[in-house]
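Let me give you the structure first, and then I'll get to my questions.
A protein chain is absent from this complex, but the other protein chains hold their places.
So, chain A:
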């Protein structure tokens, strides 16, 4: 993909995804980065790293996304990933009330421990499981499989967390709030755009020089998934004279 050469000022924003296992964090990122719902074949060890640009009218925000592992015991690694993050996506599964509790814990943790002024968005995922019966509800991706099978009422509303409840909590804590469906793509881009808009101009790192070094070529791929763990896709072919 060609490097975006927008004249608009561009800056990087570090974003971290947190939330209970199986709420669909990775799916959200995949939807945002690749506009895709392909099954994420790679397990998240520690965290996966991805980038995606978000074009605002006045500037371009480049998200450096840390998609963290959801398993409980990985929680103690989280500080490593939310360190210096300017924004965070705290995800819960709106068919699973315990995941909202966990999300609240994460919010508290971030407010207390992360960089001051971090922009936090609370996101209730799996909106597709509410209201309309969904026959293919397990298409929520890697994290969705188990949950969908449990929480789903074959032809009912699987929602267990009301919009009002989550929203009032979000307002109380000063969080952005969205309900999304990674499966259908509902609201996903909106979340990231809202975060991009909410990042104060002053906290933005200066734009990086284009292709600062050969080493950064990989990053220039607009929508490539740069994964910590993945040497297997040969997306980047850089001529590095060793």
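Following the convention adopted for this analysis, a residue touches a chain if its C-beta (ideal position, glycine included) is under 8 Å from a C-beta of that chain, and two chains touch if they have at least 3 such contacts; residues count from 1.
Methods note: contacts and distances are computed from a predicted model.
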Absent chain [UniProt protein name; select from "TBC-domain-containing protein", "Lipid droplet-regulating VLDL assembly factor AUP1", "LSM complex subunit LSm2" or "Mitochondrial import inner membrane translocase subunit"]: "TBC-domain-containing protein"
Missing-chain contact, candidates A:81, A:177 or A:192, resolves to A:81
Give the residue, chosen from A:10, A:27 or A:51, that touches the chain omitted from the document. A:51
Would you mind spotting which of A:22, A:120 or A:196 touches the chain that isn't drawn? A:22
For chain A, which residues touch the unseen chain? 12, 14, 21-22, 39-47, 49, 51, 64, 66, 69, 71-77, 79-81, 83-84, 105, 108-109, 112-113, 142-143, 145-146, 208, 212-219, 226-232, 234, 236, 238, 240, 242
